[in-house]
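Rather than the whole complex, this shows some of its chains in their spots.
When the chains are written out, they are named A and B in that same order, and each has its own residue count from 1.
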Amino acid sequence: MTTEITLTPAEKLWAIECIKNTFAERLRCMDCKEWEIYPTLHTDDVVSETWGGLPANKQPVSDGVSNRVVGPGPLTAAIKRLLDGHIPITSVHHGHTPQIELTSNTTARGIWAMEDHLWWTNGDHEEHLHGYGHYHEEYRLVGDKWLISYRTLVRLREDKTPDFFNLIGKL
Amino acid sequence: MTTEITLTPAEKLWAIECIKNTFAERLRCMDCKEWEIYPTLHTDDVVSETWGGLPANKQPVSDGVSNRVVGPGPLTAAIKRLLDGHIPITSVHHGHTPQIELTSNTTARGIWAMEDHLWWTNGDHEEHLHGYGHYHEEYRLVGDKWLISYRTLVRLREDKTPDFFNLIGKL
């Protein structure tokens, strides 16, 4: 549902630029492993449904039903456990060509093309996942900062070494 | 030729954001195979000259002379035939760092860095093309929507499996 937007064109553009910055900061602090920043980019009630790419029953954190992770604390813990636990993972997440649409003065949704890489060392060889898809997100203005309130990931393609997801059993 | 631009800075920025959205939507609906959207992003007289990367005489659609495809219907048909015919192709197109320049209140041109992947299954193995280059486009405001009126693609590099273009004979 879209409610009336009373912002000027410049205010709308500023909101969109702020949203792009929040998105950029999330990817950057995930790949740079700056976990103290990660939760501050999400609303208190953030819902992430991006774990669907994992094999059945291998979700590092879920509610046991739906691959949903709720709240900035659990979300940060889940991603930190995957990327920065006792198996070090190098990750690269890139986001492209955002389509950001304000749905009110204080809410928005966005679609981003994405590409990601994950690498980890499995004994004498390296495991690698290389994926492509789109993030579908929602945003909310909290105070003077645009935060991410929802995220899902729809994948177009995922290439990986055969034992890549052995990782999950080692976390 | 550049005619006088009387838009305010905010109006110019809004036009540029709208053009970026139209570009984003085109790539997204191409890779997600939403063919009903594809033609609506182009002007009635759109000209696409992006088929030059194909080997001689292997263009799926051309005017027999110049690799040009004219009009949103023929353009959609040509791309749908290539990507979503009886040989299923998974595609990923990413666009980067747009340089959008208004040439009048209602026309613009833009350059985008691009990277694309195409995959198809050829019997017992997979064929893959991975390309890099720049899109050079033109845009026109039609009603309240910025549409693509011209596109060419200048490639920097193209890596592909030896039989990738056997695809064309199978379309």
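Heads up, the rule we're going with is that a residue touches a chain if its C-beta (ideal position, glycine included) is under 8 Å from a C-beta of that chain, and two chains touch if they have at least 3 such contacts.
Everything numeric in this text was worked out from a predicted model, so none of it was measured.
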**Study point:** Identical protein chains across the whole complex (2 displayed)
**Key:** 3
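We take it that only the chains that are shown with their structure count from here on.
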Check your understanding: Can you give the whole-Å distance between the Cα centres of chain A and chain B?
Key -> 28
Point to revise | Residues on chain B engaged by chain A in the complex (per definition of touch) | key: 10-11, 13-14, 17, 20-21, 23-25, 27-28, 31-32, 90-92, 94-96, 117, 119
Check your understanding: Which residues of chain A touch chain B in their complex?
Key -> 8-10, 12-13, 16, 96-99, 111, 113, 115, 132, 134, 156-157
